[in-house]
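The complex appears here minus one protein chain, its other protein chains still in place.
First chain written, first letter: the chains are A and B, and each begins at residue 1.
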Amino acid sequence: MNRIGRTWDTIVDRHPIGQFTDACLRGASQVMLQNNPLTGLLILAAVAWGSIRTGTPAVVVGAVVALIVGTFTAVLLRADTASWRQGLFGFSPLLTGAALPSFLATRPLLWVYLVVGAAVTTVVTLALSNVLKTWGVPALTFPFVLTSWFLLMGAYQFARIGISTLGHPALPAQASSRLAEVPYTFGFLAVGMLKGVAQVFLVNDWISGIVMLVALAVSSRVVALAAVLGTVVGTLVAIGLGVYGDQVGNGLWGFNAVLTAVALGAVLYRPSPAVTGYALLGTITAVCVQAALTTALTPLGIPTLTAPFVVATWLFLLPKRDFAPIPHHERVEEATAVTTARPKR
Amino acid sequence: MNRIGRTWDTIVDRHPIGQFTDACLRGASQVMLQNNPLTGLLILAAVAWGSIRTGTPAVVVGAVVALIVGTFTAVLLRADTASWRQGLFGFSPLLTGAALPSFLATRPLLWVYLVVGAAVTTVVTLALSNVLKTWGVPALTFPFVLTSWFLLMGAYQFARIGISTLGHPALPAQASSRLAEVPYTFGFLAVGMLKGVAQVFLVNDWISGIVMLVALAVSSRVVALAAVLGTVVGTLVAIGLGVYGDQVGNGLWGFNAVLTAVALGAVLYRPSPAVTGYALLGTITAVCVQAALTTALTPLGIPTLTAPFVVATWLFLLPKRDFAPIPHHERVEEATAVTTARPKR
Partner (left out) sequence: MNRIGRTWDTIVDRHPIGQFTDACLRGASQVMLQNNPLTGLLILAAVAWGSIRTGTPAVVVGAVVALIVGTFTAVLLRADTASWRQGLFGFSPLLTGAALPSFLATRPLLWVYLVVGAAVTTVVTLALSNVLKTWGVPALTFPFVLTSWFLLMGAYQFARIGISTLGHPALPAQASSRLAEVPYTFGFLAVGMLKGVAQVFLVNDWISGIVMLVALAVSSRVVALAAVLGTVVGTLVAIGLGVYGDQVGNGLWGFNAVLTAVALGAVLYRPSPAVTGYALLGTITAVCVQAALTTALTPLGIPTLTAPFVVATWLFLLPKRDFAPIPHHERVEEATAVTTARPKR
């Protein structure tokens, strides 16, 4: 393993194409907040397997094309080199490239739409990173979410971009008890939870989920453990609150919880018992936010994507930076004085 | 009165439970931007009276439980002590706790939902306060609004969380003149305006409104006056523009105006004739924003809560900090140079 690593590093250092490939592979791993080319390679293999197995090979093709386009766009825009080498400009385009063929008809024009969308995702990554730097918080996968929402909503107005599997725009309705109270067996739950890992990449396949957990373990066992706990907690909370059984079976209540658990419990805070408790509350919040955004987006006929993860993680990252809110009973003038007096963060 | 005050301070200083109770009572008063335990106690009494009288005792139970849970969560998260003692971590959870039983069925699982929601409201308070500190603006009740919107929208996807009195999701329609042109008598208007004060706490009772005005007067007569003017202006503007008479009778066009008038006219700016005019424009704006958000949320079947107050108050607070917009005809590079050269706020 170490020898492979050393050989790889040598190749990467010598050739621009090696460097570019390394940045792309790390980009694939950055979706799960990792910085490891082997993890990225295994993840891409899992996406390929799952998308071919479920009869949607365009998903893996779109993901790889967008990963390359997005990473290359960052070169053209002369983005920060250190960030680029860590794959930070690849992971959001990759997801945009996986999402479009998942929901739109794979006509020739879609690929133009996808390439432009991948390039724009990189611009959006730069824009949002700059905004969020003010509070020391990462953009996470929000560049993907925002760009893909635009492209999916846009498709409704474009007769030449066909919609395939987006839900029909409708008014929200209360979930029916009959569809929620299904007999949950161990096998059913295990498959749903493993698919929950794979759904991070819009793949509906439990074997892909296993490969992705292995990929994470290659990079960090703590992260792999957090991912498992995330999909278990997310799925069980959703069942406890009464979501539809078929959604559970397809892993749809796992992926946002997986990402939130990994981000809060294993990567962005130093793991500890207190952090685990805090990350648990954040993961439960991600489930509620997912339900809320599902309701909010029902009239528009678009999916939440990973927005619930992003919102929950932001809400649980921001407090740790400063625990004192502005006392809102004070006058603005006084508040200003205080702000001016204090050294700025 | 002073003797009661002194005795209370002695109790508070000696016992942790006294301190905690004090923080909770001040939290109840902070909904109205006050920092006074007696005001908080009277407000809680008014909420209890109104919620029992209207046959929804779960509202006051939820409010008190959430106030305690939210305040305690801030202890666990080691939030800023001075802010905590002023009740700044209690008021938003209190409102979340009043809102959930107002709109959702009071099944056992609701109380778990409510306790988690109260804790999350405190996390959101910390997060939003940190973000808004950049512009020296308080989060107001937005942590309550955001968390409650998530929990109410989420309820549609959860079969085991029942919806009781949320409006059915629907497409917006122009208000009918027939329902707007009702005969407004003095008694009808007075009751509607007093209910407008009580609706700040989701209570539909005019006697509660009177008690709350008394509670405010205990803390500050200027604030009580601003609250009265707020509900009068808000209600009259809404009638003038042609809202439905039953909404006026239930005080629904008063509560956002009350909060905006108190915030802009009496608490966050130093009262003066100019500030009164500015606050008047802000209060009218709050009415228009309430109408706008009512339209925007109709397809989702959730209420505006106090978001109109928050939006109008933010828009009218932000300008006073600096009156020079960036000249958008200048090049970005030049703008950057200017920004860099100036000392930072």
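Here is the rule we go by: contacts are C-beta pairs under 8 Å (C-beta built on N, C-alpha and C of every residue); 3 or more make two chains touch, one makes a residue touch a chain.
Source: prediction; values computed, not measured.
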Worksheet item: Of B:A82, B:V112 or B:L315, which residue touches the hidden chain?
Response: B:L315
Worksheet entry | Hidden-chain contact residue, picked from the options A:I11, A:A45 or A:I163 | A:I163
Fill in: Option from A:L77, A:L236 or A:L281 whose C-beta touches the chain left out
A:L77
Response to the item:
Across B:D9, B:E181 or B:D246, the one contacting the chain not displayed is B:E181
Worksheet item: Which residue numbers on chain B touch the omitted chain?
Response: 134-135, 171-177, 179-181, 240-243, 281, 284-285, 288-289, 291-296, 299, 314-319, 321-329, 331-333, 335-336, 339-340, 344
Worksheet entry | Contacts of chain A with the absent chain, listed as residue ranges | 30, 33-35, 77-80, 82-83, 86, 88-89, 109, 113, 116, 119-120, 123-134, 136-140, 149-163, 169-171, 263, 267-270, 299-301, 317, 320-321, 344-345
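The rule we apply is simple: only the chains that are shown with their structure count from here on.
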Fill in: Distance between the centres, which are taken as Cα means, of chain B and chain A, whole angstrom
34
